[in-house]
Every structure is written in structure tokens, then in C-alpha cells.
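Apart from one protein chain that is not included, each protein chain of the complex appears where it belongs.
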Amino acid sequence: MIGDILLSISQGIGLTLYVTFASLIIGGAIGLLLVAGARSPIRIVRAVATLYINVVRVIPPITWLFLIYFGLPQFALRLSTIEAAIVGFSLIASAFMAEIYRSGLLSIPDGQREAAHALGLGSLTTVRHIVTPQAFRVALPAIATYAIGLLKDSALASTIGVHEITYYAQQEARQTHEGLLSFIIAGAFYIIISLIIAVVSRRVDITLRRKIGVA
Amino acid sequence: MDMLNQWLEWLPDMAPGLAVSLQLTGLSLLFGFPLGLLFAVMAEARKFPPLQWISFLFVEIGRGLPALVLLYLLYFSLPDAGITLTSLTTAIIALSWNTGAYASEYFRAGLAAVPLGQKEAAITSGLTGFTGFRLIVLPQALRISTPPLAGLAVLVFQASALAFVIAVPELMSKAYQIASITFEYLSVYILTAVIYGSITLIFLALVRVLEWRLGRHLQRN
Partner (left out) sequence: MVFSFGTRTSPIALSGAVLVSGLGKSYGDHKVLSDVNLAMDEGEVVSIIGPSGAGKSTFLRCLNYLETPTEGTITIGGARVTAGEKRPDKASLNHLRRVTGMVFQSFNLFPHLTVMENITLPQRKVLGSSKAQAEEVAERLLQRVGLPEKAKQYPARLSGGQQQRIAIARALALNPKVMLFDEPTSALDPEIGLEVLSVMRDLADEGMTMLVVTHEMHFARDVSDRIMVMGNGGVLEIGPSEQVMSQPQNERTRQFLKAVLDR
């Protein structure tokens, strides 16, 4: 009995991972643009970027999901459940990642930029070769922590019908009346995946720290 | 604007939902924070490993599981154990557990951050044991933990939106009802987003004021 339920719920692992990591990557990319915008000398760009970040973060994820999945069709933009989930989580991730990048950037000592300046490296080169690689390494632990948070948020995708872990757990709970068991199993899956992310990121972090003491 | 008129029409229906959301948030914080403090203290009870283990279990499950899964877990399993509760109560229990788990980490950090010298001074001043803890260590720990805890409170408000899935009549469920009837999905959910967003922004502003007031005694002018 346990085995059947376990197997059934495990079907959802694929989409859970897909939604989480697709959103993390897309959100991470958009976050880079956002943090660049937030530091732009052009006032309008700065305002838009800051507005985006502050608006996205204060609205609950489930509301965003519903807004995108149910509301967008009114603009003739009908997304599938998976697409809507990824769009929604990417949106949210981009705002949080922008904040993480901002902290990372703040932690780079001025001396680095000064040395680049004194050597005559242009702004773009400095950002690309000097600042970003270091900021990223500093931000890695925070990014890993956020990835775990995003993994847990991905459970919400079940509310708009994405066939991920929680969706199957719900199904099993209703069909077999083994509610406790189903959700303990679902919970276990989430915890295991979180642990894997945590362990891998710690390893990467330690290796990076040993190789290059970041300034 | 058309949309604004719609919104004004719907607000009377949404308002009770918001009230329930705030109620859910408030009660979850009311039970969750003390629970978190309890977990934190238990975790530091080096003389009683079983307490540490229990705390560890509750904390890791409470924050390792998605809040949604916690909600479903209790919602589906409690009736089977013969406990019938309203969905609101179930939601409060689930969110309190979730909140307590996260809060315990902040409390632990706060307790650890109180300089050792304070604890020593307390003991040598005759304020030992629980009294010393209550009068000297705890107040300082709380002061340190308050900003992140306030941030957590804001997150709990956002999490309250999840209670919708177990049929708690809070804001999201009201929005869903109205949307199902009027088919004005976009408009309804934008309104919902605006309501959540504004209240969250107000909360955050209050948090910043709180941080400033707490930090005042540390400023040297």
C-alpha cells in the first residue's frame, strides 16, 4: 500500500524539479537585468526596476499564479498550467534574486573597482570580468537558500493543476483516504530534495572558498 | 474607470475575507511565536537530549515542508484521528507550526547573540537560573530577534492566502467566488493583489519604524 502511494506521488517529482529550476534560472537571468536597472544612472530605469521589485514581493505567490493563469486569458494570453506556473515563479524569483545580487554587489570592496579603474578597464569590462564573478560567488549561499524556498513554493503550482508532488499527494489522499501517509511521503520528498540542494551548494561553496578567498 | 467601479462593488464581499485573513495571521503569530521560543529554548537544553530531539523534529518538519503540504497534512489526517476541527482552526494550527519553526531559528540566533558577558554579569549579580534568563538575557535576545520576526510576520500574512485550499473563507477564497460568478478574473485578482500588496507595504513600513525605534539606544550622537 505504501509502495503504491509512494510510486504514485513520485510521479510528481519531475514537474516539481522542472518548475523550480526553470523558474530559478529564468528568474535569475531577469534578476540580473533588474539589479542593473536598479543601479542605472537613468532615473526612469531605476524607478521602474525598483517599482517592479517592490510590487512583486508584496503580493502572495498564490495570487500571482491565479492572476496569471486565470486573468491573462482576458488578454488573449492563455497559458498552460505549467507555463503559467513558470511565468509566475520566474516573476517572483526575479525580484528576490535581484535583492540577493544587490547584497552580493554591495559586499565587493571598493578597492576592486578602484583597481580596475586605475588600470583603465572600462565599466562594462569591470562589471563583466571583475564585479559579477565575485558577486555571484558571494551570493551563492543565499541563492541556494532561495532555491530551497522556491522548491517549497512550487507546491502551490498544484492549485492551478500542475501535476507535481503535492497534486499527486492530494489525489492519493482523496482516493485512498490515506491522507496522513500521502502527505508525509510528499513532505519527505520535499525535504530530501532540499537536503540535496543544501549539500551540493555547501560543497560548491567550500570548494570556491578554498580556491579563491573572495576579497 | 470601469474597473474601479467593479472594485467598489466587490469590496463589501471581499471585506469579510480580509478580516478572516487578518484573523488567521494574527492568531498564527500569537501561537506561533511563543511556540518558536519554546522550540528555541528546548533546542538549547543540553541536559535533556530528548527535548532537543523533539524540538529538532518539529522545527525541521515545520519549515522543511511547504506550508501548503502542512495545511493539507493536518486537514486530511486530523479527521482520521477522530479530531474534527473547523478549517480555520486547522489552518491556524498549520500556520502556527510553520511560523514557530522559522521563528525558533530567529530566537536561537537572538539568544546566541546576547554577549556572554551579559549572562556572566547576571549570574554574578545574583540573577541566576530562570530569573536571570527572564530579566536579562531574554529581553536582549528579543530585541535582537525582533526585526527578522517582524519580517516573518509579513510572510505569515502572505501565507494566509494558502488557507484558501482547505476552504477557509479568507480573502483568496472570496476572490475566487466572485471571479467564478462574474468571470472577471483579471479584475478580481488584480484587486486581490492590490489589497494584499497595500497591507503588506503598510506592515513593512511599520517594521522599519520598529527597527528604527529599537536601534535608537544604540545610536551615539
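Letters A and B mark the chains as written, and numbering starts fresh at 1 in each.
As a convention for this text, contacts are C-beta pairs under 8 Å (C-beta built on N, C-alpha and C of every residue); 3 or more make two chains touch, one makes a residue touch a chain.
Note that the structure is predicted; figures quoted are calculated from it, not measured.
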Going by the whole complex, the chain not shown touches A
Answer key for A:Ile2, A:Leu77 or A:Leu119 versus the chain not shown reads A:Leu119
Among A:Ile62, A:Ile130, A:Ala157 or A:Ile185, contact with the omitted chain is made only by A:Ile130
Touch rule applied to chain A and the missing chain gives residues 109, 111-112, 114-115, 117-122, 125, 129-130, 133-134, 137, 211-215
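The definition used in the following text is that only the chains that are shown with their structure count from here on.
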Rounded to the nearest Å, the gap separating the Cα centres of chain A and chain B is 22
Per the touch rule above, chain B residues touching chain A in the complex are 60-61, 64-70, 72-73, 75-77, 79-81, 158-159, 161-162, 164-165, 172, 175-176, 179, 185-187, 189-190, 192-193, 196-197, 200-201, 204
Listed in rising order, chain A residues that touch chain B in their complex are 54-55, 58-64, 66-67, 70-75, 151-156, 158-159, 166, 169-170, 173, 177, 179-180, 182-184, 186-187, 190-191, 194
